[in-house]
Structures are given as C-alpha cells and as structure tokens.
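Apart from one protein chain that is not included, each protein chain of the complex appears where it belongs.
The block that comes next holds chain A.
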Amino acid sequence: MMDIPHITSNIIPLSNVIKYHSNETYNLLSTAIENLSITKGKESDLIRRKNLLNLIISIRQDFLKIYTLVKWSSKSKDIGKLIDLLNWFREQESYFDNLSFRLNELNSFSGAKLPNSDLITSLEVIIKGRPQLPSYNLLHTEDISNEKILKVLKDLNLCLTTRIALSDNIPIDFMKNYQIKDGRIIFTMVKNYQVSITVGNDEIIEDDKDYYKSPYFFIDFKFLFGENFEQNHIDVPKTLRNKLEQSCNQILLKDNIEGLYNHLNNITKNFKYELILKQLKNLDNLKWKHLKHKYTDRIIINYWGSSNTIEISININLSIEYKWFKNGEEMDNSVLKKDSFNDSFDVEVLLTSILYKHSELIIDEIFKQCELKDLSFLKRISSNQISIKDHKCIMSIDYLMGKFYTIEPNSLEINFLDKINRFNYNNDENAWIEMIIKSLIDLKLELIAKDLSSKLITIEWITNKIIKLKDSEISKLGGGDFFKIRYFRYKNWPSSWFLMTLIDDKFKVKWFVSRIKSIRGDWRLEWISPLDLKDFNTSTEEVTEFDTNFEFFNSLSDSCTSKIINNMIIEELNVKNVEYIDYKPSNHKLNQYLNDGMIITIFNNDDYLPVQNCSNSIFLKIKLLDNESKNKVIELKLISELKFDGDINKIKLPNIKIEDDHFEIFEIIDLDFNINNNLKQGTIFTRIFKILNKFNHLIKLLNELTTNNIKILEFSNIIKIRINDVFDELIIELPSDEDKDANNDNNYKLKFDKQSNCKIIIDFINKSINNHKLIGIINYLNLITPILTSIDNLKSSINKRFFHTLNNGLNKLLVNTKFYNLNNFELLFNINCINPQNPKKIVRSKIVLNVKFKLNNFKTSNKLDLTISLIDNLNIKNIKYKKLFELIYKTLKVDPDIINLNYDFIVDNSLFDKFLQDVGKCFINFIENES
C-alpha cells in the first residue's frame, strides 16, 4: 500500500507562531516604553497611560488568541492527516472525471459506421447522386452502349425541336439561324458567335410557367471572328470561358433563351471593344505616341489635339461603327470611302486613312483660301504636300502629328515650321489655316527678300537690319497687307542714304531710293523716291515690273547714285532759292541722262549777273564723268550769253572761260568726297555759285568803270585805274577765293602806293567801302583832289616864303593837315614864338581851321560847298592873336563869294584855293609884323 502524500503547503509549526508573536510583543513593548520617555512633557500623563494601557490590552487580546490556538493544537496532528486524506480524495475524483470525459468522447466516433445498404444511404444516393462514402472503385460499372447514347440524343433532339417550336420568346436573331443536332440547339449569330444549349431531360415544356421544371443548360460557345475581326475564329479567353458556363446557366435558369441572347450579345460587344482596345494598345508606341484614347461606352480616340476625335462604337447589330469629328465637327464618313468593316477591322488602317484624309483636307483648304484671296504662289506636289512656286522646298503634313515638316529646311523654313507648328488652334482649324497661309506668304516674301539681298550683297551692297520704320511711314509705300522691306547702302554712300526694296503682297518688288534718319531713336523717312522704270528700260514697250537681270543689277548703283545726285541737285537748288526749269528728256535713263549731261535752266533776274550783259537764263549743265578711278566725279558748267561792249576779255579768272558772246564757268567735283565728308546742304554748287558771284561782281565793276569813263589801266587779277592826275594809278584789290566774306559784293580794297594825304583818304575809303559804290568813291576822289592840291600849295608857299626861324631853328609858322573822316579835316597853323619873360622858352600856339563838306540847299547844282570854321580858336590863350583874327576877317570879308556866318565861312569848292591863299597871306603878314 502506497502512503498518502503529505501536504506541507499553508502549514506552519506552532512554535513559529508563538515565537513570532513573542518577538513582536517585545518590540511593541520596548517601542511603547521608549515612546513614554519621548512623549514625556508633550502629552498629558493620562493620555500616555491610556496609550500604554491600550497596547497592553491589545497584546493581552492577541495572547488570548494564541492561548486558544495552543489549546487547539492538541488536535493539529489529526487534522494534518485529514488534510492529506482530503487531498487524495480530490485527486481520485479527478481521475474519475477524466474517465467520464473519455467515455463521452467515444460518441464522436460517428464515421465508424458500417456501410450497409440502409434506407438513409439510399436516400443519399437519390438526392446527391452518390453516397457520402469513399469509393475505391473496386466495383466495375458497365459502359453506356452506343445505342443508348444515340437514343438519348435522338430523344433530346426531338424534345428540343418541340420546345423551340412551342416557345414564343426566342429572339429573332436566334430564330434566323439555329440548328438542332447531337442533342443540342446551336444558335449562330453570323460573324459574331455560336452558342449551344440543351436540356437535362426529355420533358416538353409547353408553358413558360413550367420552364423551371426543365431549364436549358449551356454547352458550348465560340466567337465567329478573328483577332482583327476577320473570318478566323478567336478562342474564348480562359477567364471568360471559366465564368461563361456558370453565368449562362444562371441566366438560362432565370430568363430563358432571351436572357441568354442579351447576355451573349453584351459579352460579344465588350469583347469586341476589348479587341479594338487591344489593337490600340498594340499600335506602335513610337509612331502613334501622340494618340490618346479613352473607353467609356465607346472608344474615343483623340489625335492632333483635343478637337479632333474618332469615335468607335459597336451598334446593336454588333457591327463596328465609327464617327469622325474633325475640328469638333462630324465628318461624313463617305469622304473616307470606307463606310463599313465587313471583312476585318484594323484600327491602324482606320486611323491612317482618317489622319491622311485630314492632312489632305488641310491642304485642300489652304488652296481654297489662297484661291479666294487670288494668291497663286503655291503648288501642290501631292495630296499632303505643297511647295512654293520657284522654290524647291516641299512642305508636307506629318499625318501622325498634324504638323508640317520639310526635308533639310533652311533657317527661314525652320522659322516658318516652328511658327505654324507651335500655333495653338483650339477648336479653330480655320484660324490655323489662315495662319499657315499668312506664314506661307511671309515665307515667300522672305525668300524673295533673301534672294534679292544675296544678289545685292554680291555686288557690294550692304544690308542694314537696324532700321525700323514706323507703320505710318511704311504705309506711304503702299505695300498692302503683307510685305517685306529691306534696306541697303552702297559702299560709298552717305550714311543716311538707302536703297529700299519692298516686296508687296503680290510678290512684286518695288525699289525706292530714300533718305532715312534716326531722330531720338525714331527712324524717319526724310525723302523717298521710287526707282523709275524708265531709268532702266530704254525700250518703248510698256513695262510694269523690273526685269531683275544682270543688266539691272549692274546699273542699279549707277541709277541710284544718279537718283540721289538728282535729288541733291534739286534740293540744293531749292535751298539756295534758285529759280530753275528742270529739263528732263523723256525716254532717257536717268544715269544716261547724267552721263550725257543734264541741263537745268536757271532764271537770272539780275541776281546772278546783270541782265544787260547777260541773258535772263543761265544754263547749268551737270555731267557725270566716268573716269578711271571709281570715284564719282561731276562736271558742272554754268553757261550763258554775254553782251558786253567793253573789252570783256580783260576779265581773267580761273574756272571761267569767256568767248566772244558767251561765258562758261566750270567746276569738277569729286562726289564721293563731297557726300561723305560734307553732309551739309549745298555741297555741289557752293563753289560754282561763288565763282559766278565773283564774275558778276567783276562785270558790275567793269560796267561802272566804263560807264564813268574811268581809264582802266589793267583788268585782270589786279585792276588798275586812273582817276585824275593825282590818283593816276589806283589799284582795286579783289577778294581772294579763300576770303570768307566772299559773298559780300563790294569787299574790294583800294590801294594807293604814293605816301601823301591821298593815302590817308584811301585808308578812310577802305574803312567805309561797304557804303559806297566805286563811282561814288571816284567822285569823291575827284572832289577832294583840288582841295588837296590847294593845301599842298599853301604848305609849299608858307614853307618856302617863311624862312623866319627862331634861334633854335624852329619855323615860326608851320601848316599841317589832320583828317578825321572823309567829310572832315583840319588845317593846323602852328605859331612858335619866344616867351618875352623867359627868352629860353618857346611858346607854341595853334590856330585851327576846321573844314567840312556841306551841301548848300540854296544852290541848284548838287555841288558841295566847304564850311571853314574858326570856332575852335575861341579861347583865352588866343587873345594875343586878336590882330591876326581881325586881319583874317578883314581880308575875307572883302571877297563877296565868301559867306561869313559868325565864326564860319562858307566857300564854294572852286574858291577854296583862293581862300587858302588869302588866309595864308594873313598869317604871313601877322608873323612879319610881330617880328
């Protein structure tokens, strides 16, 4: 016998309990007693005693419990045994519990039944077709005989035929084409699909209500089209096939054949969409990368941008249809000549034909628009290719992208392509076409301009790309809506002169010679003149356009230069206020005209030459000299008639040729030098007119001299004349060419070599020469000559007769003259005498006779009188000469021709000599009396 296991957990020996309590009590007591000493004074004695008493009581309570425990302990060993026993009982009970569970588990051996052919198994076989038992195929079943099969099939055929015949709900499409054989009905939808169904028994259903009793079962399905909708058959995809039987059977059960028809139609439709999408997906990614498509209830393909779409849909008859929306507008499919897809459907073929047709329509439209605008510069190369006439570049539309391209384009064409291909034409293709036409026109203009430029550059013209004329200025040129302007300069032209070529919207080139200036950043057309056809074409035929051949370009610079020179001539003549008649021969090229000598008739209204010596017209002949050096040289000639009595041949001037009856002033001008170095107006004629002016001056001078019978001693570069005996050789100095005031008519100078009073007078004359004509000067000289002679006579007589000198050799009387101006001079009588108080000192006195010319109004002739005034001597110093003055007055009053007015005497010019002699005598008498 096995011992019962002893339990020790949760059991404590009694001594441990007592020991623990004793220790605990001791600790409590010692703590309490210690507390007594600590709380002494803090708490009342009563409380302290009460606390201690409470502790003692609680300890006693505890020990009472211990006492009880100790008493109970006498039975503790028996109780220990009972504990072990109870533990063992419980263990045994748990074994019995387990046994019960095990026994209960025996019930779960439900599979452990024997397969007797009982009633329940039989039911199972009927319901589920076979018993729920594992079969090990140990029993052999007999094959169904062919006869049986055939019989069943025949029965089925018969049953199906009857059912079809009795049913009213079979769709027409199915009824059109079905076949009953091999125990099934085969419905065929031509080019779409074929489906076979059958029934599970030979029950004949006459009413749809009873259909559930024997529904049809799905047997087989196949599509009757290939991958590209051709005649081949495509396999039903595995995923579809897997679902098809179940879905068809469900539908057949519920909705009979009608439901099947709809269901299969849907499947076929979706499958066809899938095939088209697959075709789209399989399109060459690189080639068709710009194509976008989406599939909602139909397939929408976008090409060339959003506005162009192709819609592919499958209609109710399951055939594929498409709609083409070009530029948002539905197109008639007949334009494609591809209406239906009977044999096969290829998305790529459809796309290619539509896109190609679209390209073709764009080109068609371009031509149509051009025709409307009467533009015929385009040439159609093929259905989607155009080119500009006379230009080799062919522009084609890339039907894949709807963009234009050319092969090996030049920079102009690249610009053109860039412009039209970047044009964003949202839903407005017409705007694009409009823009293409504009760009094509622009390109054509550019091409012509480029061609012209290169031709001009080859022959040393220089293009200018800086000039930007304002529209208002350009509109003056009449270029139309589209035009191109190019600016050129010839190498030695002044900077403001330009040749302008304008190509207008009819692609005709217009040529202009112009002067353009930039004024504060604004380019301004100062002058413009079209090149004249006549300048290039001497034939009499009417020509409307320049024949831009070699000859044209060869003569272009000459023509333009001629044009410029012509303009300069006219302009300069206008600036100089020259009245002229421009003589232009008709049917004559301008440059030819200039080369031969162009003649302008200048109207001479006494401004240029005195009319009496000359005609009233002066011919200005301008001729371009074509010398060896490339510089343009102009020969200018001024020719006119000359009528002159005197010896005109005496006039000898450079650049003037004088014949008997006409004269010629000639000048040769280096035009390049003049134009390039002197941009001021008046570069051509300044010098020749200066020469003319000088000639005019000389003629006038000569006229004056001859009409006044002045003897001309010499008349060439130096003019020498003789006026009288005194002025026997007076030189007239003409202004030199370099003299800046050459325009001044009278700016000559008189020159007199002899040193005398005459010289002083000549100096005065030269100073005031601007106010006097030569004849006046000569008159004056004639007038003053006797006066000068008289003064000289007085001087010589006094100086001769008055040998009276002072001790120091000084003359007692001296006469001098002092000229203030041409009208006023003084006669100074200096009287020297010895101071009576101081004989060493000499006293000098001065008696002044102021002489002026005066016009006597009472006299009929215009002869001048002389006024001699003594008023300047009226001072206190001259009191000592009282006798002298009395003598003078006394002497002069005797003469009745001398008029005395107070201190003045008025004397006729002819009496001046006598007057002077009288006055001289008075002085001599006075001096002699004094001494």
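Convention: a residue touches a chain if its C-beta (ideal position, glycine included) is under 8 Å from a C-beta of that chain, and two chains touch if they have at least 3 such contacts; residues count from 1.
Keep this in mind: contacts and distances are computed from a predicted model.
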Quiz item: From the names "Pachytene checkpoint protein 2 homolog", "Mediator of RNA polymerase II transcription subunit 10", "MAD2L1 binding protein" or "Cytoplasmic tRNA 2-thiolation protein 1", which one matches the UniProt record for the unseen chain?
Solution: "Mediator of RNA polymerase II transcription subunit 10"
Exercise. Give the residue, chosen from A:S74, A:T141 or A:N424, that touches the chain omitted from the document.
Key: A:S74
Quiz prompt | Those residues of chain A which, in the complete complex, touch the missing chain | solution = 10-15, 17-19, 22-23, 25-26, 29, 33, 45, 49, 52-53, 56-57, 59-60, 63-77, 79-80, 82-83, 85-86, 89-90, 92-93, 96, 99, 103
